[in-house]
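As you look at this complex, bear in mind that one protein chain is not there, while each of the others sits in place.
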Amino acid sequence: MITGTQDLARDLANAGVVRQRGFWRGLLASPSGVIGLALVGVLIITAALAPLIAPYNPLQMAAGPRLAPPSLAHPMGTDQFGRDVLSRVVHGARLTLLVGTVAVSLSLVAGLALGLLAGYAGGWLERIFMRLVDVLFSFTEIVIALACLAILGVGLTNAMIAIGIAAIPFYARITHSVVLVEKSKPYFEAGIAAGAGHMRLIFLHLLPNVVPTLIVVATLGISTAVLAAAGLSFLGLGAQPPQPEWGFMLASSRDLISRAPWMMIFPGLAIALTVLGFNLLGDGIREAMDPRQRRRQ
Amino acid sequence: MTASHHRLSAALLSSALGLTAVPAFAQDVIWARYGDIDSLDPHRATSTLSLQIWDQIYDTLLAFDMDANPVPNMAESWEASEDGLTYRFTLHEGILCHDGSPFTAEDVRFTIDRAFGETPSLTRTSWGPIESVEVIDDLIFEITLETPFAAFLTFLADPFSSMICSGIDTDTFGSSTAIGTGPFKLVSWARGSEIVLESFDGFRNLGQAAENTGAPGFDRLLVRTIPEAQTRLAALRTGTVHIAEPPFDDIDAIRTEGLLDIVIAENTGQNVFWQFTTSRPPFDDIRARQAVALATDPAMAIEIIYGDLSQREWCPISRGVFGNDQDFCEALGYAHDPARARELVAELGFGPGNPLRTTMLVWTGGNRHMLAEIFQAQLAEANIQAEIEIMDIGTMNARVRAENEDVNNTTPGTFDMMTWSWFDPDILFQLWHSPGAYSGYQSPELDALLQETRTTIEPEARLEAVHAVIEYLMTNAVHIGLYTPGWEWVFAVRPEIEGLQVGPFVRPNFLDVTVAQ
Amino acid sequence: MTEILLDVRDLTVAFGTSRAVEGLSYQLARGETLAVVGESGSGKSVSSLALLGLLPPRAAQVLSGQAMFGGTDLLSLNDAELRRIRGRRISMIFQEPMTSLTPVLRLGQQLTEGLIVQEGLSARVAHSRACEMLERVGLDAPERRMRQYPHQLSGGQRQRVMIAMAMLVQPEILIADEATTALDVTVQGQILDLIRDLQAEFGMSVLMITHDMGVVAEMGDRVLVMHRGQKVEDGHVSDVLARPRAPYTQGLLEAVPRLGAGAALRSAPRDTAERRVILRADGLRKSFARRNWLGKTQAETHALDDVSFDLCAGETLALVGESGSGKSTTGRAVLGLMPLDAGRVMIEGRDLRDFSGSALRQARRHMQMIFQDPFASLNPRLSAARLVGEPLVIHGLARGQELTDRVADLFRRVGLDHGHMTRYPHEFSGGQRQRLSIARALATGPRFIVADEPTSALDVSIQAQILDLMRGLQQDLGLAYLFISHDLAVVERLAHRVAVMRAGRIVELGPTDQVLHAARHPYTQQLIAAVPVPDPALRRNRSALAYDGEMPMGPLTHVAPDHLVAQ
Partner (left out) sequence: MLVFLAQRLFAALITIWIATIAVTLLIHLVPGDPVRIMFGGFQTTEAELEAIRTRLGLDQPIWRQYLMFLGRLAEGDLGRSIVGNQPVLDILLERLPATLALTLASLAVAIVVGMGLGFLAAVKRGTWIDSTAMILAIVGVSMPHFWLGLLLLFLFSVTLGWLPVAGGDWRSLILPALTLGLATAAVLARMTRSAMIDVLDQDFVRTARAKGLPGTLVLSRHVLRSGLVPISAMLGMQFAYLMGGAIVVENVFAWNGLGRLAIQAVLARDYPLIQGFILFFATIVALASVVIDLLYAVLDPRIRYAK
């Protein structure tokens, strides 16, 4: 997915189509776009209205019998403390959305700034910088995240930061490659020829043309961040009790897999659907923006 | 029918695949545990997981009977001097080390010197105030103490006092080699995955609580690390392993199903208790400590998590240990009283919109994190907002001590669900006598009381001294008992394994084990 | 009289709901060349691909028609049956020699696999036949070529391999689908000659698909003109080109710039005495080093090698040459868009290097640029008014109402509506976009404009309009143009002087008429000779193309006043 995303970014930048009109029409015409939009919409609404939707307080123990299978009173069953799994899943949407957006914002802003500067500056600075990014990239995100957590200590906030930091090389690299594409387009040279200064070239010519592509990438990036956060929580490095974080809920369902499989099924489903939602939305945007992709379908 | 069919095919598969690497005549017992040992060197670790393995490789001068009383073992007899400062031991004749050499008084001296040597034993204070070891002849030696030490003989029955043969290779000892006189020889240790032990022909059972007087009745003991409880259970069911700790939530089902035997250890000596960072707010104030104790309801929590596998433990030391007295402790203890807890919290200036914030440190595993979540919810009702941090025991030991020593820290102090297993109330001395294992709560008054428990040999007087310490710890809300036992004390055993006993302090004894064909 | 080899009747091909080819009928006689001509999207390629079942599966559908070839209807055959015809009796060569060969396989395998699979020849026989054919199409060392991979050959060489591959089976029909479009004009000439020779030797029929009327005139016996999927007219080449009947063909032929048509758009030549030099390029040198990732130079290509010329106020100097000759590099170099290795650029007597960063930016108001691709050169995020006004803002020349007024004035000047100002680039047509670019270039009132292939991305009819506009502006504002183009016919219409570039050097420089009609340098002669002319009576001079002496690439010397040629 990651590797594909880099190509996608370059394709989009090359096609110069991120700015095409009829984007929403295109998005709504693609099945992936519609389903993705719907899933992400449900997630956002769930997160926003969690206290209204959830039938119980997610932290309330003995809201029902312990380890009760799904029933009318507890549609997703209860956990080992008699907490309502549905309420926990609903509240978990908030954490998931928070982690996804915070981590991606962090890596997007830092990656964008670094990639933009390196791409614009060129020369030795660019060479050294991109080499460094390549190296960090080959460490893989999970190892960088582990290193960050080893330094910062565990916890959801630290996991969020770690995921954000770990993805910076990725965003820097994508930004850099998009900047190179944009820089090679004649309009950029036209800007120089017109006598534009550095600030003008970066902020008027480069940035507005780089950001839309990056937004697409970031949409896909949220799914990666959500997965990563759930993974870290699953490993015990992220969310701590009693946070109703989905990955953490999965981790605590492990020992109960044979007795209470619903504890594993529903949070897992929530993660998978969320990630699927952002992936489909990303694909939908890609299709809506890139005629080449559309033709391929 | 289906189930047995699966079982059959699984058994066929495992015999075809799992065991083909081993000669057909070899009889293996496979024991799966959630974690690995830290070291093969009895001086370099404190975990129960390590201790259980030392117990197979090494032997001790004394041994515990099933009621946790020390009885003669490698030492067939001893005499104590009047003043309680000198002990003269006589070893059994003909004890053999795994390298074939005879075990002598020299080896005893070697072991004790090593425990106090350049890199001393992690539990060196438990040996007591040993001044010297004098070898009289091959079988007789004399140990001299600086002061009387009440727990001395019991310690010599504990695996921390495992006797090491002097023929060890100091470079590899502990990491890849080990030489003792226990029932099993070390074949190999693949860290994190498997320890292979082999029955030691030269072994003689001199005092351990087992009927077998010679070497174990099977060829090899394979100790595997399988961290996931469900995985262990699956492995048990398919016959890939013979003995393992099952998932707690499946124990009822296992009992009903009847395939596996459940063996529950007694006299574990295990105690789970609250302790606090008393060097800074909020727990420098006794009311905060008391509030935590009053707000939580261990009886309810262990009922939910462990059912009848654990018991409420009011005392700072566990049942079966000298000085434990439930009635005495309960009278001093903090019964569940959330209203009173709220009052105390309010006195400290905290309330519903402004909870008392702190962090609860918990040792990973054994469903303790679930217990912690229940406590967390109970504390929340008393306006105490406790974050949970889960970590392994080594980290937790370090962390608790660091918290206590870090006086200038401005974040709220922490409290923790600490766990210890010990055979004697002397543990209280090690924990609380200045400077203390964790640099925690200290007072001259407490130090004096603790010293008394060490040097008083006469049982009744010592009991009084121990009770005085208990009273001090509980009224000052320094060390508050929660429940017992707490880790690795339930064993699920396949039917083909017979004769497994779990001795005091959760030490499985394989001497009487036989494998049915 | 002649034998009809292929008889296509009422062919209709649909892509989804749109019809790419509709009711197309034509005949191809044995030994003749039929040129199918049309603009892109006219359906000319689709019709031939449809015959061989090579259309993308599922996307395209043959709705009706017959194609009789040797008694069978090609359109009724299934894939296995077609395979017996494809690559055996009918061969094809394609437009892109760069991508038409499989990059990961050796040429030998690609050449012989058809023979082995189709004809059942042994590998050895196939190998020796392939070697013979490589030699026949003019490639040296065929044994070595057989072991090479496509990337080791130049574009022209690859097209020769493609032809060899097609000819190996000695087909009855050779379909050449825009086979020379991607090639430089001199290489194109060589390949056309090769096809003609092979046709004479093997007696096959050729279906020549092209958009270039010159190629039609050069190669075709008969011509078929297509427009929007339909046949517009067909007939003998000489008839159709001389007396087109369909209005579409007439329009097409009129718009084609012809070399030799004269200086239709050239502004009045200025008196040499008043010539005021505003741009002087002096010994420009630039080499592009392919560096490895450590920054060490691995290979050098000389993009510019001692390039010198003057540009005077009000004049148009054209830089012509094939791809890679360095003409665009020169354009960018004189604007200071690229650092030079050596040489200097003087703007009105001042060395460009003397300008510091901000002064350079200030100086840019006197020199502007128009790009080849008008869409790509406009920042898609800015409105037309902002785009045109940007140079004014940058140089602080206008603000507020004055800015709006001046932008509106520029719009008028280039023939755009006032109402166009709020639109974004993608809302304009290609020609309009180029007008926008010109308006932007004019905004700061520059002395000279570098125009890099400003019309080559445009349709021929629009091309003329833009050239007209450029000439008008030159007349009115006294602008000088450095006009970069590969199209000699366009150059002839606009330029006062022409500089011919080859391999980074100027090989001939002089007044347009002298350079184009009395060329002194063999390379210029070759270039001119290679241009196919849409008149069957004027077939190319093959001897000039066949020049095989060493091209003189030395310093320029005067052969006449104002006329310099490399020695």
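The letters A, B and C name the chains in turn, as written, and every chain counts its residues from 1.
Quick note on the criterion: a contact is a pair of C-beta atoms (placed from the backbone, for glycine too) under 8 Å apart; a residue touches a chain by one contact, two chains touch by 3 or more.
Predicted model only: the values in this text are computed from it and were never measured.
Trainee: The chain left out touches which of the shown chains?
Mentor: When the entire complex is considered, the left-out chain reaches A, B, C.
Trainee: For the chain left out of this view, which of B:Arg124, B:Arg204 or B:Arg340 touches it?
Mentor: For the chain that is not drawn, the touching residue is B:Arg124.
Trainee: Which candidate, B:His92, B:His336 or B:Arg401, sits in contact with the chain we can't see?
Mentor: Hidden-chain contact among the options goes to B:Arg401.
Trainee: In the full complex, which of A:Ala38, A:Ala121, A:Val135 or A:Ile215 touches the chain missing from this view?
Mentor: Of these options, the touching residue for the absent chain is A:Val135.
Trainee: For a quick check of understanding: of C:Ser64, C:Ser122, C:Gln152 or C:Ser429, which residue touches the chain that isn't displayed?
Mentor: C:Gln152
Trainee: Going by the touch rule given at the top, which residues of subunit B touch the chain that is not shown?
Mentor: Answer for subunit B: residues 3, 6, 10, 13-14, 17-18, 32, 37-39, 44-46, 122-125, 174-175, 190-194, 224-228, 230-232, 234-235, 237-238, 240-241, 364, 391-392, 394-395, 397-399, 401-402, 405, 437-438 touch the chain left out.
Trainee: Applying the definition given at the start, please give the residues of subunit A touching the unseen chain.
Mentor: 1-4, 7, 32, 131-132, 134-135, 138-143, 146-147, 149-154, 223, 227, 230-231, 234-237, 247, 250, 253-254, 257-258, 261, 264, 268, 271-273, 275-276, 279-280, 283, 296-297
Trainee: Could you list which residues of subunit C touch the chain missing from the display?
Mentor: Touching the chain left out of view, subunit C contributes residues 49, 52, 54, 58-59, 79-80, 82-88, 91-92, 94-96, 99-106, 110, 113-114, 117-118, 149, 151-152, 162, 165, 292-293, 299.
The rule we apply is simple: only the chains that are shown with their structure count from here on.
Trainee: Please report how many Å separate the Cα centroid of subunit A from that of subunit C, as a whole number.
Mentor: The computed centroid separation for subunit A versus subunit C comes out at 45 Å.
Trainee: Please tell me the distance, in whole Å, between the geometric centres of subunit B and subunit C computed from their C-alpha atoms.
Mentor: The mean C-alpha positions of subunit B and subunit C differ by 85 Å.
Trainee: Spell out the residues on subunit B that touch subunit A in their complex, using ranges where they run on.
Mentor: Residue list for subunit B touching subunit A: 228-230, 233, 247-250, 253, 304-305, 364, 367, 369-370, 372-374, 376-377, 380, 387-390.
Trainee: Contact residues on subunit C for subunit A in the complex?
Mentor: Touching subunit A: residues 293, 295, 332, 335, 337, 358, 361-365, 367-369, 371-373, 376-382, 390-391, 394-395, 426, 437, 440, 444 of subunit C.
Trainee: Touching subunit C in the complex: which residues of subunit A?
Mentor: 16, 19-21, 124, 127, 131, 185-187, 189-197, 200, 204-205, 208-209
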